[in-house]
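Note sheet for the following structure.
A single protein chain has been omitted from the complex, and every remaining protein chain is retained in its original position.
Showing chain A:
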């Protein structure tokens, strides 16, 4: 394996987007999930008498509000399936299993879940299965650990009416969402970011309107033309406008109040954003001349930590009013 000391042409890095969303369940899903906690599988009867498992709040055919809950069996029949040879993290089983649609005895629709089976040869449409309950249940679809083969005959069981009332019902769930991306800022921004590592701010000029874009996006958004001429801007610039932030932001190690400013670096066609320090926050003003302060801290990254006054006289309003 060879290595190269040259920076890659285009930067890449992992981006994980992850958040635990909460969900209020409403009456039907609340009864369904609480029922699972109590080893009871509930469905809902539609206007024309079909039993839907899992239940829904509104009739897919008539759009009627449906609240007529019924209990169905914990045994059923596989209506179709697909073998999953390589389970991914977070799936119901960590050994190979079958995804199955199971029509529970008493239900008219099928429920998607996992079937624990030794191999695809052991699975077929029409296979009889039963719920394997999780040892610890909390009111979630995972209270059904999975399905497993069963030798009971198909039941002619009629679904029994159920009030859906349980002690201490589950009213909400937390649904973690996670997306894994490989992020690339593209060639133009890679050039910009790599120049920042050398403490230079390099924009790109539009060949048509002659404006210098910082950061560059590879094309001028106004003219729609590729930008390729690189132009170093700054290092000093002018505060075009700002606000004083009095709310402490999460994950930002800066004491409040601080000044968040739009700064037009000399030669740039538009302002970028940065923090102003080295001056009391209440003395910052539009037109203030500033310069970047770079730090060597590992978290300082490639961007200036903040901007500080240069000591020059303030810029005249007319010189930057078009950049606000």
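The definition used in the following text is that a residue touches a chain if its C-beta (ideal position, glycine included) is under 8 Å from a C-beta of that chain, and two chains touch if they have at least 3 such contacts; residues count from 1.
Operating definition for what follows: contacts and distances are computed from a predicted model.
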Among "SRPBCC family protein", "Phosphate ABC transporter ATP-binding protein", "tRNA-specific 2-thiouridylase MnmA" or "Thiolase domain-containing protein", the UniProt name of the subunit that does not appear here: "Thiolase domain-containing protein"
Hidden-chain contact residue, picked from the options A:113, A:262 or A:289: A:262
Residue of A:134, A:231 or A:286 touching the missing chain in the full complex: A:286
Chain A residues touching the omitted chain (full complex): 11, 13-15, 17, 19, 21-27, 29, 56-63, 65, 171-172, 175, 177, 183, 185, 189, 193, 206, 209, 211-213, 220-222, 240-247, 249, 251-252, 254, 257, 260-262, 269-270, 273-275, 286, 301-303, 317, 321-322, 324
